[in-house]
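With one protein chain removed, the remaining protein chains of the complex are shown where they sit.
A, B and C label the chains in the order they appear, each numbered from 1.
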């Protein structure tokens, strides 16, 4: 089982509740000899941090990860890397008044059905806070990939009805435009429209859905495994394990439904004496294995469940009640924004794992 | 690794190439005491069989599964159930002329990149033939679920631009309408439009994409696991491991992007003294765990890669060539149709596994 | 769980009951490009076959394995290798009279307690017949190891009180002496004494215990994994999963209890500019990882449970009865003998797996 573990060879195990002492992740299977500092982790965490822009939750977490094991004299040793991120400023007292209310769109009902007990403070284990651990582990996977010339980026492709128009040829430009946007959207015009909509929606006590796109550049052909460990299956698993994610697609995804085979098939060609495809409708994967073209996919996020608007609900015992989140509750008006670095991290974890596994397939 | 294995406790391992002697599946972890006959398997296989209607591939496989182990005096014994399905009528000679050509949209390029060797006959291991094993194993999972009052159905929701309108309240009616359609589409009007389009497209040597929807009824609340074994993550993994699948969504999926939190949140209510939700936008899952409402999802399938139209391509060595599939090649004009029983099987495997695992969570 | 699967990357799944249609094994994770024929498998099976000598069970199985997948044009393709071994001459009628009796030393009681149902014919799944599948898979692992210059041999070290004196320097001589002995014991004098004892014991309707020793030559230093996947832990797991095995030791094993640290510690030295140890008390492993010295271990097998002597027992319902195996029952007087090729197979599987995994540990 191990429902808190992800990966085959490059394996992560996360633990911790939103309002406990800390959260953490153990990375088992990172090769020895990789240079790694706490700064590598903290830079990645900073991107995910709330309060980074007015369009995410105003909580100031200032996450500072500590590496507790697996690194010696600045390099990984091949033993498990334990990273711990203390939970600061966790004031759970304000959740007291609503602790016996079922929260629409939340997991407290289902956790109670499953376990009969629930650490309700800040959403406990079901909180998106767990994704900080994924980002920490993902930062290591990214270093490993970068060492192999592979680079991955994610960004906001859509918020509510507003879709960004994005030029994806140049990864450096793409990364810089993404990080310059307060909402990780490399299209400046779309950023303006999106931020305006977010502000309006937030002022109404409501929330918005969004879509995150990711691209992995320079993944060599032949990575990934057939049948049940297909690269797209593992990516789908990774992305659909994120809080609030409701859909995943690779390449043209749902858009391929309306196409004909002759349009959708990517024709093979040679470029610089290397075989590649003229188009990349498949999203860089055929039969679960990378083609050498960029791997691209998208993740749909529902609008944040926690809204300031009053909602009709029930108590745990089934009595009708009204739910009003306490004044000053800190929630993202659009979870998709903060999911951007997490999607990047999950894609990195999946591809790093596949890359390591690939060393075993040929004589 | 084990890229040919799926599941945690109810675990399947499949093997076999399209034009080898046989394909097969080993099911490990099926509880003892379940009544099981070869007929149970063969009925399920018959639904997946090509030649079932003019709208699928005309190959006549007439799959006859044999149970080789794990069943004694009509009941499962708790030991592995080995099912073998012989490959009949496999004439691989006609693939000879094209064996050195890269096939657009196919996996022969990526398998060669990965393994340096490829059993090209009929697509070898990358052929959709492997899914017969999933259907065989799924038939057992379905019996197990049915024993627990859980029923799962899949059907065609869309082909190319034509979307079916489907009444999902009554599972018996839904199943019967689905099975009466030659293309597993319970909407008779849509069926007519779809079959007309399929015939036209086929005559042009082309192919179509499609969408399959599934619903699992009466899954009790509390099934599934948080974080990395979320029910929707495992379903996504299952579906995205299918040949030609390009997207997965749960509940409203990509449709939830354009919604606001106050619209999307399913409000809790009581019905017959049981807590449920008024709407089911979430698709029956919150935080990775079932809510007790129907679990619904959708899978996008690209248009079949094998088309009769001539295509520009390369040889394995990178020389330009033209690919013309041999006369009499048997290919589905729309893979989504034959994927219907496979999607049903995969959903059954995921939910049966989660159900068994759930026995371990409480004291 | 997957109690019928063994290994991490080089993974086997076995299935089948003693008196079913067949038994089989699926090998997942064998690298592509390895030359493999059915003959490779059948030669290994011939060594395990009963009837090979008068000192093993006189059943004539004449196992003929068939490869059903994973091999193309004489080489492995990286896809699962399915091997099926039909069960011939399986006459289960003679087990009818004793099917409701608990058999001392057998698993029918425990299977019934666990599953509530038991395929009693020939011991069903609990029969040592399953080990033929291990030998078949082991034959492939041995080819892979041999390709890497690693060679493994097992032989009888002890039967009852008779211990063999064995010269282990030269693997070719050791293998030849082992295969010349009708009981896999390279010491000819011990062979004589052992065979005499076996004949006497058999004539009394009784059985004997024994010990099998194995040595893996030329395993490079650095193979194996620390903590929970230690090479000796995986070897112990492998050997203690064999029917009738009751003990495992590595290096000096239980003999090291009576030693002092200064005696037991193997001192480092150089030979041909390579670091090795002067002695090899550790059995070629330190901290779970190979030292480069031969890996040596031993497995204890209890005397065969099935004896012709009458035994007091109970029926399944708990009524007192007497158990007399039917005339002509075919049982090994000493299971350790037939376990020799199985121990060799299991050691090969463990070391092949560790070798493949080792490719992932360094940058």
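We adopt the following convention: contacts are C-beta pairs under 8 Å (C-beta built on N, C-alpha and C of every residue); 3 or more make two chains touch, one makes a residue touch a chain.
Because the structure is predicted, anything quoted here is derived from the model rather than measured.
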For this session: Identify the visible chains that the left-out chain touches across the whole complex.
Result: A, B, C
Problem set entry | Given C:75, C:175, C:264 or C:330, the one touching the chain that is not displayed | C:264
Exercise. Quick one: which of C:229, C:280 or C:324 touches the chain that's been left out?
Worked result: C:229
For this session: By the contact definition given up top, give the residues of subunit B that touch the hidden chain.
Result: 9, 29, 31-34, 78-79, 144, 147, 226, 356-357, 359-363
Exercise. What residues on subunit C make contact with the chain left out of this view?
Worked result: 1-6, 8-9, 14, 102, 104-107, 109-111, 113-116, 125-126, 130, 158-161, 201, 206-211, 221-230, 232-241, 243, 245-254, 256-270, 273, 275, 277, 281-283, 285-292, 300-307, 309, 311-314, 318, 357-358, 360-362
For this session: For the chain that got dropped from the picture, name the residues of subunit A it touches.
Result: 1-5, 8-9, 11, 13-17, 20-24, 26, 28-29, 32-33, 66, 68-70, 72-73, 75, 77-82, 84, 111, 114-119, 124-125
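In the analysis below, only the chains that are shown with their structure count from here on.
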Problem set entry | Self-contact between copies subunit A and subunit B, residue sets same or different by half | same
Exercise. What is the distance in Å between the mean C-alpha positions of subunit A and subunit C?
Worked result: 46
Problem set entry | Interface hub residues of subunit A, defined as touching at least two other chains | 9, 226, 357, 360-362
